[in-house]
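One chain of protein is taken out of this complex; the other chains stay put.
To keep things simple, chains are lettered A and B as they appear, and every chain counts its residues starting from 1.
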Amino acid sequence: MGFLDIDNTTKSYGALEVLHKVDISIEEGEFLVLVGPSGCGKSTLLNMIAGLEEITSGEIRIRGSLMNGVHPSRRNIAMVFQSYALYPNMTVAKNISFGLEMHGVPKAERDKAMADVSSLLQIEQLLGRKPGALSGGQRQRVAMGRALVRNPDVFLFDEPLSNLDAKLRVDMRTEIKKLHQKLGTTIVYVTHDQIEALTLSTRIAVMNGGYVQQLGTPQEIYDNPANLFVATFMGSPAMNVLPATISVQHGKPVACVALPDGTVVPLRLSQENLSAWEGKQILLGIRPETITDEDGADRNSKNVVNFTNRIIVTEPAGSDTFVTMSLGGKDVIARMRSDANVQPGNDFQFAVNMEKAVAFDPATEERIAS
Amino acid sequence: MSNVDFKTRLQNWLPKLVLSPSLVLVLVFVYGFIAFSVYLSFTDSRLLPSYGLVGWENYSKLWRLSHWKTSLTNMGIFSVLYIGICTCIGLCLAIFLDQKIRAEGVLRTIYLYPMALSFIVTGTAWKWFLDPSIGLENVLQSWGWASFEFDWIKDRDYAIYTVVLAAVWQTSGFVMAMFLAGLRGIDNEILKAAQMDGASNWNLYRRIIIPQLRPAFLSAFVILSHLAIKTFDLVIALTGGGPGRATELPATFMYSYTFSRNQMGIGAASATIMLMTIAAIMIPYLYAELREKN
Partner (left out) sequence: MADAMQDTAVRTSRTVRILIYLILLLFGLFYLLPLYVMLINSVKPLNEITGGGMMNLPQALTFAPWAKAWSSAQIGVDPTGLSPYFWNSIKVVVPAVVISTILGAINGYVLTKWRFKYDKILFGLMLFACFIPFQIVLIPMARMLGLMGIAGTTSGLALVHIVYGIGFTTLYFRNYYAVFPTELVRAAQIDGAGFFQIFWRILLPSSGPIAVVSIIWQFTNIWNDFLFGASFADATSQPMTVALNNLVQSSHGVKEYNVHFAGAIIAALPTLLVYVVAGRYFVRGLMAGSVKG
């Protein structure tokens, strides 16, 4: 039994089931990120943990005690909302101490807790202001302060950074990570931003269509996506997915991919068991950063395949240059060093690290296990 | 779920508990009373409610009464003119006020203030203003226009138009405000695009702006028609339903049959017809509004 157990939990509105048998168990101090496109059920799940939405079936337990039907304020949780949900009519100090006041904590203790939290978050100078007079980043801090001051068992974050501009978002991300490392709190964090998920979490649950598609560490999710959805949802630019036919050459499986001019490139696969797919089609998943020029190829890899292809578009992005080519009838993006000598319309010698490539069954879209 | 504690359960019940007094009031005093009135319209009630059912007799009597027919004819004339003129004036004033007019605030206040008055006050003011012996006719004659005549308020054929005049005076400013809000809600960029396309002002309003005011037209129509059907105080104060019965409306008819003529059954029947008319307009509108906001 974990610290927070979500056990076979479903949610239905009338006949419509929006969350299907979710099963997640996390340990104390974990940082679980629920990530997925909008409408995937991640916020619903968070609200069910918070007690803001009823649980249709299944159980949610915190520290072993059943939470079904327990009022949100009695679950010893705290939540940071997307809009921050600061009470507009109260000062920052009041906002932070309101929850303690409602729980009957004496004034002296409240003040002490507030002083601690506000120095931790460096918002002492804001205590007398009202939320309307704060910047986005300051509101964000106050919202976190309001959650922290309660010293809850579990922190719930509902897309807390999505209202901030890009730069502030990155800063606050770091800040949240620091806070988690410092305080060792248990966090469940909802976002639609896969980078936030990868950077913050100790574990990620990728959700889509009311199902948990995959639950695992960021590394597992990124390197070994369970299915096509997870593969393309996580990572930016997204993983290239192209149809390929398996043949066996010298006893090893090879993915045959067509170039625009009709020639076929044989990409040797590292997964031996794919030989079983000989003659059949698979979907080959290749991350952009595993396609480079020859110099940039991973020297530790035992399986780098070179091939020549025409460059269609180049997109310099400062630190990297993204190169688009056509492979297997799809646009495929490669991530080059910024100084790579690439020109649109030219032929170029690419190197692809096939150790990192993954294969999917086109019928089920599940990854073909190695 | 056994571990749901008392406090949580109470919290779940409180909203319903708190809503219930209002709900009971509305159910009893509105829907219960409606049921009672409809029931009375099928009884032989006269001075006091009585519970002998007489079927549709009150309705058939009602439709034979020339008094009721007059009220309905007046209602027709009044509501068509009142709604039509209010909408025209309201729309025109709103469009004109929307042309970066100086002192717009002052004008708006002046156009709107009659809405704050009681129909009794409005009726009183217009009653004397239109009275030929001391009002407009008298004034213009004394200013030298000896042949000027304006005695509609005393004229059986024209008195209903004075009711229209006073009612328009009272509510057209309000309609203006509704249209003005609609105009201000139109995306300026659409207008700029239309001008780039070479639309003249006339075409801009006819083809682009006015079609976008559909919701405002609809709300204006609904509010005005329900006000028209409920018009009562204005007639009482302005003409008292006269001269003769020239300005009787269903609302005044119902009142006099129920409370002065002791024909409660017929009064209830006329009230039921009024309710049905309003329901026919309001229910589809409210239904659409509530669905939309889902």
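Here is the rule we use: a contact is a pair of C-beta atoms (placed from the backbone, for glycine too) under 8 Å apart; a residue touches a chain by one contact, two chains touch by 3 or more.
This one's a predicted model, so the numbers in the text were calculated from it and none came from an experiment.
Peer 1: May I ask which residue of A:Pro88, A:Gly262, A:Gly318 or A:Gly345 touches the chain that does not appear here?
Peer 2: Of all options in A:Pro88, A:Gly262, A:Gly318 or A:Gly345, contact with the hidden chain holds for A:Pro88.
Peer 1: Which of A:Met79, A:Met114 or A:Val190 sits in contact with the chain that's absent?
Peer 2: Spelled out, the listed residue whose C-beta touches the missing chain is A:Met79.
Peer 1: Looking beyond the chains shown, say which of B:Trp56, B:Trp128 or B:Trp145 touches the absent one.
Peer 2: Of all options in B:Trp56, B:Trp128 or B:Trp145, contact with the hidden chain holds for B:Trp128.
Peer 1: Since one chain has been left out of the picture, which residues of subunit B touch it in the full complex?
Peer 2: Counting over the whole complex, subunit B touches the hidden chain at residues 7, 11, 14-16, 18-19, 21-23, 25-27, 29-34, 36-37, 40, 49, 89, 92-93, 96-101, 107, 109-122, 124-129, 133-136, 138-139, 141-142, 169, 173, 177, 181, 183-185, 188, 191-192, 195, 201, 204-205, 226, 229-230, 232-233, 236-237, 240, 250-251, 254-255, 258-259, 264, 267-268, 270-272, 274-275, 278-279, 282-283, 286-287, 290, 293-294.
Peer 1: Considering the whole complex, not just the chains shown, which residues of subunit A touch the missing one?
Peer 2: Against the missing chain, subunit A presents residues 47, 50-52, 71-74, 77-79, 81-89, 98-99, 102-103, 131-132, 146, 150.
Basically, only the chains that are shown with their structure count from here on.
Peer 1: In the complex of these two chains, what residues of subunit A are touching subunit B?
Peer 2: 66, 68-71, 74
Peer 1: Help me check something: in the complex, which residues belonging to subunit B touch subunit A?
Peer 2: Those residues of subunit B that touch subunit A are 1, 3-5, 7-8, 11.
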